[in-house]
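Complex shown without one protein chain; remaining protein chains in place.
Chain lettering (A and B) follows the sequence in which the chains are written, and residue indices restart at 1 in each chain.
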Amino acid sequence: MRMSRRPGVLASAAIVVLVILVALIGPLIAPHNPLLINQNAVNQGSSATYLLGTDEFGRDILSRLLYGIRPTIAVAALSTLIAAIGGTALGIVGAYGRPAIAAFVMRVVDIMLSFPPILLALLAVGFWQSGIASLSVVIGLIFIPHFARVAQSATLQVIRQEYVEAEHAMGARAMRVVGRAILPNILSPLVVQATLTIAAAILLESGLSFLGLGIIPPDPSWGQMIGTARGYLNQNPMYVVWPSLCLALTVLAINILGDALRDHLDPRLRQE
Amino acid sequence: MQTLTAFAIVLGQKLVTALIQLWVIATLVFSIMYVMPGDPVLLLLGAESNPTPEAIATTRHQLGLDQPVLTQYLKWLGNALHGDLGTSLNGYPVADYIQASMPKTIELAVAAILVAALLGIPLGIAAALNRGRFLDGFLTSLSTVGISVPVYILGSLLILVFSLQLGWLPSSGYTDMSRNVGLHYQKLVLPAVTLGLGLAASIARMTRSSMLEILGRDFVRSLHARGMRERRVIWLHVLRNAAIPIVTIIGLQLGNLMGGTVLVEALFNWPGISTLLVTAVSNRNYPLVQGSILTIAALFIVINLCVDLLYSLLDPRIRRRRA
Partner (left out) sequence: MKRLLPLALATALMSVAASMAQAADTLYFGLSAEPSTLDSVIQPGTAGRTVKLAIHRGLVNYGVDGKISPELAERYEISPDATQITFHLRDATFHDGSPVTSADVKASLERILDPAGKASFRNELSIISKIDTPDAKTVVLTLSKPSVSLVDYLALPESVIVPAAWIKQNAGNPNASPIGAGPFKFVSWTRGREILVQKYAGFYKKGKPYLDEVHYVFYPDENTRVNALKSGDVDIIEYVPAKDVASLKKDPEIKVLQMQGPFMGLQFNTKFEPFSKPEVRQAIAYAVDRSVIINTAFNGLGTPIWGVAIPEGYMGYDPAKANFYKHDVEKAKELMKKAGYPDGFEARLLATSQYSFHQNTAVALQSELAKIGIKVKLDLPDWATRMGKAAAADYDFTVLGSLGEITDADWLSNYYYGGDKLVRTNNSPYFNDAKINELLDKGRATVDKAEREKIYAQFVDRALELAPLDYFMWRDQSYAERKNVTGFTNMPGFLTFQSGYSIEDTKIK
């Protein structure tokens, strides 16, 4: 079965492309300044001027959504990058390094994995004022062990293959083996893991923003908008619906794409 | 005999790992208060009213915050070993706070698991029995949605629909049993459903796939061939065999469930241990932060340990591989 034929995959791909596009050009298409306060239009429903209504400051919700995507995507991308680099390195060491070091690394990874990410993030972010950079680092660090696990098991499979043994036989140095033989061959599961991590990072960032520990106001972010809207469920019920819809659709689309990608790239990893 | 020894070794390894995990987390948790900004003493003295430097020094001394870090660490660790989590900044035992909030979190988690099992298992069975048909596709897509939608979005939407639009259920809060039993359970419904739906989706998926696997096995086919009635086959044989993976997935998802309580408790203002933690973090109540994190971590580690052991007990293949 070709991946594009699966139901929802095409739609998901379209959503993801759209989200990335909006993150890039959102400011150009936003009808209003997302920070512009209008004291005469507080908590309004949809209208011709404000397509999706206004928030508690009379700011345009649609414009805030279009801008609010950026910190979310930036944090997701940066933290996934950090997690991918750190985790892959650790994972390869855990599989290919000296046994004692490898065992130690994997034990540390196990310990880190044994704790809910949101709690770690809560602690780290709760005590410092957070911005895109600090959020990315914290979330990136939290997902390193997840990457390390995947990288380690993939590496373990690869190093038993003949071409790796061949490199060894030819007396290649460890770094060369890693670069030439291991990395290219563990790329597929890592790409799949990266899509999962992006979705998880979006959820974590928006969860923290929801708790009021993420992106600093007045700059918009989706999670923070949901958290704020929760206080206005009575006055302006649609306020909570729009950012929720955007966030849920984005995460759903990435997850569906990730599943499809996994089936496509690496049938061995297929669940069920 | 051999398997028993192997099991003992696994048990020992896991126990040691769990202890190391606990120690690492305890140390991390202790170090929190030295890297955190914000002065708890000021807060305690009511910074609104300009406490004198003398008063600040006295309080710092009373709280033992003026001792060397290592002394504080050893003392703290020793006390924690005895179950003494220290005193909250207002002078009351941290353990009191945890005792008051922990049962509420457990109640919420248990209710969520019930919701998840009651929803997930029947849906999974229905999907498996209708394999490939519309219902299957629909339920499978639904479970993907269930796994993807974050709890606080789900919860917000549930509040919007069932509380504000329909007015069926209270939107948030907690009523003590001793005051009003009916209200107590009414207020439990929305948070439990919110927390349980994600797990329900996982359970449905797992139920579906293990049912399908067992339905395809020879013995089921032969039961059918012998003319046993469909319903009887499913209840008596298929489900029983599918139970192990289902129970396992519940166990494995407990961690996610505990993580989810942070957001669900915040959304519904459920006065459990996550709420305690979030409040303590924002009040800079160091001892309370340490105590609640340590408790959550310990609970988490113990659950993982139990699930792991259960898993290796139930499934000999895994036991062998892990050993």
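The definition used in the following text is that a contact is a pair of C-beta atoms (placed from the backbone, for glycine too) under 8 Å apart; a residue touches a chain by one contact, two chains touch by 3 or more.
Nothing here was measured: the structure is a model prediction, and the numbers come from that model.
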item: Candidate in contact with the missing chain, chosen from A:Thr49, A:Gln161 or A:Gln235; value: A:Gln235
item: Contact residue for the chain not shown (choose from B:Ser171, B:Gln253 or B:Gln290); value: B:Ser171
item: For chain A, residues in touch with the removed chain; value: 35-37, 39-40, 42, 56-58, 129, 212, 216-218, 230-232, 234-235
item: Contacts of chain B with the absent chain, listed as residue ranges; value: 37-40, 42-52, 54-55, 58-59, 62, 87-92, 96-97, 99-101, 170-173, 175-183, 269, 271, 276, 279, 281-284
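Basically, only the chains that are shown with their structure count from here on.
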item: Centre-to-centre distance between chain B and chain A (centres being mean Cα positions), rounded to whole Å; value: 22
item: Touching residues on chain A, where the partner in the complex is chain B; value: 7-8, 107, 110-111, 114-119, 122-123, 126-128, 199, 203, 206-207, 210-211, 226-227, 229-230, 233-234, 237, 240-241, 244, 247-248, 251-252, 255-256, 259, 272
item: Residues of chain B that touch chain A when the two form their complex; value: 17, 20-21, 24-25, 32, 35-38, 137, 141, 144-145, 147-150, 152-153, 156-157, 159-160, 164-165, 171, 205, 209, 255-256, 258-259, 262-263, 266-267, 277-278, 281-282, 289, 293, 296-297, 300-301, 304
